[in-house]
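Shown here: the complex without one of its protein chains, the others still in place.
Chain lettering (A and B) follows the sequence in which the chains are written, and residue indices restart at 1 in each chain.
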Amino acid sequence: MNDNTNSVSPSLLAGDHFDWVRYSRKQRLARSFGYVAAAVLLYWALSTVDIFWPWVRTAPAQLGDMMFRMFPPSLEKLNPILYALVESINIAVLGTIVAVVLALPVAYLGAQTVTPNRVTLWLARVIIVATRSVDTIIWALIFVAILGPGPLAGILAVAFRSIGFLGKLIAEAIEEIDWGPVEAMQAAGASRAHIVTYAIVPQVVPSFWAITILRWDINIRESTVLGLVGAGGIGLIFQGAIDTFKWNTVSLVLIVIVMVVFAGELVTGIVRRKLL
Amino acid sequence: MLKITDLKKSYGKGEPVLKGLNLTTDERRLTAIIGSSGAGKSTLLRCINRLVPANSGKIELDGVNILDLHGQQLQHTRRQIGMIFQAYNLVDRLTVMENVLAGRLGYVGMLRGILRRFPQEDVDRAYALLQRVGLSQYVNKRCDTLSGGERQRVGCARALMQNPRILLADEPTASLDPKTSERIMELIAGITDELDLPVLINLHNVPQATTYADRILGLRHGVMIFDGNPGDLTEDWLEKIYAGYEDDLKKQMRVAPQEQDDE
Partner (left out) sequence: MSESPDHYIWRRPHFIETPYIRYGLLALALIYLVFALSTVRINPQRVMAGIPRAISMFSGAFPPDFQARGSLIISGFIESIQMTLIATAAGVLLSIPIGFMAAKNVVIKPVYVVGRLIVVVMRSLHPVVLAVIFVSAVGFGAFAGILTLVLYTIGFVGKLLAEAIEEIKYGQVEGIRSTGAGYLPVLSYAVFPQILPRLIGLSIYQLDINLRASAIVGIVGAGGIGGTLNTAFGRYDYATASAILLVMIGIILVTEGISGRLRRFTK
């Protein structure tokens, strides 16, 4: 050992002054700007929002009181709850099926690589944006206004919201396929219908199932609230229990919803692992 | 049979890729097209079956100008031109049999095709072809379980399923290891000989071209600068065809068939 070992770098001990900074100047500026903007926006929101602050102070007590009254869940309404639950699930399934049927042509027209022309592409895009941006429960408001209350309005609401979702994702899946087989079919003199069934459909099938199952899972959750606007399912019982202050029934409904959504997620997971 | 006159092609507003090409197939059967990468070999083949549109010129198959055709007429002409691709272009998730039968899609009606109800003679022919290429035990296997060489055999069977007047092959062996590449070349040369089918084949491998071809075309920057028998392809000509791409040439010469066996 020579005596240098202990002092390999004197600057580490005594230290030339070194300005240590984590990010480049530009990054830091962007970052600070982001934080300041967020803070300003938040301040604006908090200082102008229309909240009656005394209620905020009593809120914990109110919530605690309500939780207290929810226990124990009452099984009194179990049968109608289960019946309505099945209706909710049916709405989700039928709505998803209707949506798939309607979304497939939209996806075909909305995929840049296969759509026949600009007009069809834009038509599909407008449909996708319009149905995707309007929430299921708003679609339910519309269909209840048209068709009157009941599960049919719920099915159509679920279906319409899902068209854009499915259409967008399936169109993206179509755009991502390997183009080679399509060319091979063209070179063999196949017609458009044959190219679709031999070269496009087989490649899109796995994504199609993954996307459809994902949406079905989401739709189960969505279908639990449709009853609140009269579109069928468990939401109606929930609303009734709230309106009549039957807190023990409310808690049972909540438990049932959590369980069915959880079961839906399990099924989705299993199917996904089996299929793909 | 196939007669190309003054064929011009450019992609978008770019440099022309084919600059007034002339080519007539003759009694010699297997015609190999060689040239550095980017010379326009693929473009030429893809113009012939209209996978890309040509800008001007004529491509006549038995007197019919392919460049004038539309819709059904185009489909009918395309089914007379088989094509084998470098990347096989099989549908991975379909079975071997379905991929081979897909070669008949230009012949069967819409519903038959969609429902996989092909005429019995098509199925028989598909099975015979699969036996010929050595894959009859894999009829119902999905194509994504096959090796590269096996996939290209399916690719050949599919192209021949069309019962074509002429076969195009775009570097059919470029994605394969040297040994398999040799097997596939033997297969293509052998089977087209049995069927007496003219072949237009792009090759990146000069030794393979001189071994299997009856006629060699040298393409350079979209111009045909060599057209002759394999024996006429001298070092001089190779240097001209590959001038500026010597590395390319060296790489290709190295994949000579003899060296493969000890690898």
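Assume a residue touches a chain if its C-beta (ideal position, glycine included) is under 8 Å from a C-beta of that chain, and two chains touch if they have at least 3 such contacts.
The structure presented is a predicted model; accordingly, all values stated were derived computationally and were not measured.
Could you tell me which of the visible chains the hidden chain touches?
Checking the complete complex, the chain left out touches A, B.
May I ask which residue of B:124, B:186 or B:246 touches the chain that does not appear here?
B:124
From the list A:141, A:201, A:214 or A:271, pick the residue that touches the absent chain.
Checking each option in A:141, A:201, A:214 or A:271, the one touching the absent chain turns out to be A:141.
For subunit A, which positions touch the chain that isn't shown here?
Missing-chain contacts on subunit A: residues 38, 41-42, 44-46, 48-52, 55-56, 58-59, 62-63, 66, 86-87, 90, 93-94, 129-130, 133-135, 137-138, 141-142, 145-148, 150-152, 155, 221-222, 224-225, 228-229, 235, 238-239, 242, 250, 254, 257-258, 261-262.
I need the residue numbers on subunit B that touch the omitted chain, in ascending order.
Against the missing chain, subunit B presents residues 95, 97-98, 116, 120, 123-124, 126-128, 139-140.
Methods note: only the chains that are shown with their structure count from here on.
So the centre of each chain is just the mean of its C-alpha atoms; given that, what is the distance between subunit A and subunit B in Å?
47
Using the touch definition up top, name the residues of subunit A that touch subunit B in the complex.
Residues 178, 180-181, 183-191, 193-194, 197-199, 202-203, 205-206 of subunit A touch subunit B in their complex.
Which bits of subunit B are touching subunit A when the two form their complex?
49, 51, 74-83, 85, 87-94, 98, 102-103, 105-107, 110, 113-114, 155, 158-159, 162
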